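One structure below.
Only a single protein chain was left out; the remaining protein chains are all shown in position.
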Amino acid sequence: MKNLIQEFFKGIVKENPTFVLALGLCPTLAVSISISNAIGMGCAATFVILFSNIIIASIKDFIPDKIRIPCYIVVIATFVTITELVMKAYFPPLNRALGIYVPLIVVNCIVLGRAEAFASKNSVMASLFDGVGMGAGFTLALTLISAIREFLGAGKLCGLTVIPGFEPALIIGMPSGALLVIGLLLGFFNLLKEKAK
Amino acid sequence: MDNTLNISASPHLHARESTGRTMWLVTAALLPAGIAGVCIFGPAALKTILIAVLSAVAAEWAIQAAMKKKVTICDGSAALTGLLLAYNLPAHCPFWIPVTGSFIAIAIGKQIFGGLGQNIFNPALVGRVFLMASWPQYMTTFSRALSYDAVTQATPLALLKENKLFDHISYLGLFMGNRGGCIGEVCVAALVIGGIFLLLRKIITWHIPVSYIVTTGLFCWAFGANTPFAGDWMFHLLSGGLFLGAIFMATDYVSSPLTGRGQLIFGAGCGLLTAIIRIWGGYPEGVSYAILIMNAAAPLIDRYTKNRIYGTK
Partner (left out) sequence: MNATQFLVIFISNVFIYNVILSRFLGLCSFIAISKQTKPALAMSLAVVFVTTMSSIITWLIYRFLLIPFNMTYLRTISFILVIAAFVQLVEMIIRKIAPPLYCFFGIYLPLITVNCAVLGVAVLNSDMYFGAETPILASFVYSAFQGICVGLGYTLAMLLMSAIRERIETCDIPKAMKDFPIGFIIASIMSMAFMGFNGFRF
């Protein structure tokens, strides 16, 4: 059980998909402009990663190595379609806000990345915890980046203006600014890691 | 025997004093353009210049102190970055524009790469494009020349981009600076004086300015008008920030190639990109973007134009 808990926390800090593994960057740049978008996308992605991991870990012994990538894609695409339909039915405003990035979870590097690197080589339970951990790490990273970008790039937090008269730096709301924010955040976390040693 | 090997990126700057001397000489060469800018745009220009320079020096002091490195504000490079940034700003921008720009220029454009001699991109230009993308409304509002209030006047290139260039501005007017624009870019005469000074003192070589300006002129002559080879190349050479960019910004040692051949390629690339953006791009002026893109290509250019070491194939 201790190992499983470790798998969970690994996804949040040590092997955070955004900050350490540099995966899932395309949706990160596009979606992390407001906190509500970030949390919504994070939950959707967590659902997909979790269930793809579980299914792929269950059937890994039956998939021939030579066609494993297309097989993983079929599994992932199935869960993305489920997510998309559930969102359209029960969360229409979020679905509108995230737009094409919901179906694009299929090409979110994190999902295929964890399937290939972990679920195809480990037990179902371990893959479950890994999936939840990675999803949580991704959500936390997205939320942190969005908070900074929403404040500096749009002058708001959760849609509310915080400081009246503050002129936001529009570049932060654009992908170039996102790269800058991620780079500086990553450097800051590395610094904290150094100090902790 | 002392076996420690000292590895560092080129150019190898050994004596602090000679770095400082070079920086202050370049600053001196830039003074005529600054004086002209203040004469043309008034006290607001002086205020912007001073704020930019002081912020840049303060930023470098703060960052180097925080990183526990030796504070090198006396070598003049931070002041020079601040000065060049100010020359790329409109005279009447709010005070926090030069402050933010200088901070970004020093922090992201220079210190994060390790400090003097190690940056890939021209720091002042990094600051400028950051400002341009963040607060475009303040960066594209220019004041009328020779009236010291904040009445706005579009630059000649902006008018050209919108097809509103009805009155022909005399070339002499463009050369002396009787037009809207950034503080340091309008008076081409002052920039040329500074450039000749730098060439005579062998601080810069002719390769980059000449290849840059000639390429822009040729391309604008060939494609700048509706019929080929009928472009108003003199207008294009004297408008916008071309001379400021070609003489003072593209020639920055650290972010441009080492060999003469590489510098010619670099200057030609800058000229080509500037002309392309001016003629077909969405922005009226392309000098900053052109130089930054070529800065990115400079390591690649260096790799293929480096002088062969004697004895190897």
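A and B are the chain letters, set down in written order, and residue numbers restart from 1 in every chain.
Simple rule for what comes next: a contact is a pair of C-beta atoms (placed from the backbone, for glycine too) under 8 Å apart; a residue touches a chain by one contact, two chains touch by 3 or more.
Every value quoted in this text rests on a predicted model; they were computed, and no experiment measured them.
A.B. asks: So which of A:Ser52, A:Asn108 or A:Ser127 would be touching the chain we can't see?
C.D. replies: A:Asn108
A.B. asks: Which residues does chain A use to touch the chain missing from this display?
C.D. replies: 22-26, 29-30, 66-70, 72-74, 77, 81, 103-104, 106-109, 111-113, 116-117, 171, 175-177, 179-180, 182-184, 186-188, 190-191, 194
A.B. asks: What residues on chain B make contact with the chain left out of this view?
C.D. replies: So the residues of chain B touching the missing chain come out as 7-9, 67, 108-109, 112-115, 118, 120-121, 126, 129-130, 133, 273, 277, 280-283, 286, 288-290, 292-293, 295-297, 299-300, 302-303.
Basically, only the chains that are shown with their structure count from here on.
A.B. asks: For the complex, give me every residue of chain B touching chain A.
C.D. replies: Against chain A, chain B makes touches at 100, 108, 130, 133-136.
A.B. asks: Please output the residues of chain A touching chain B within their complex, sorted ascending.
C.D. replies: Answer in residue numbers: 167-172, 174, 176-177, 180.
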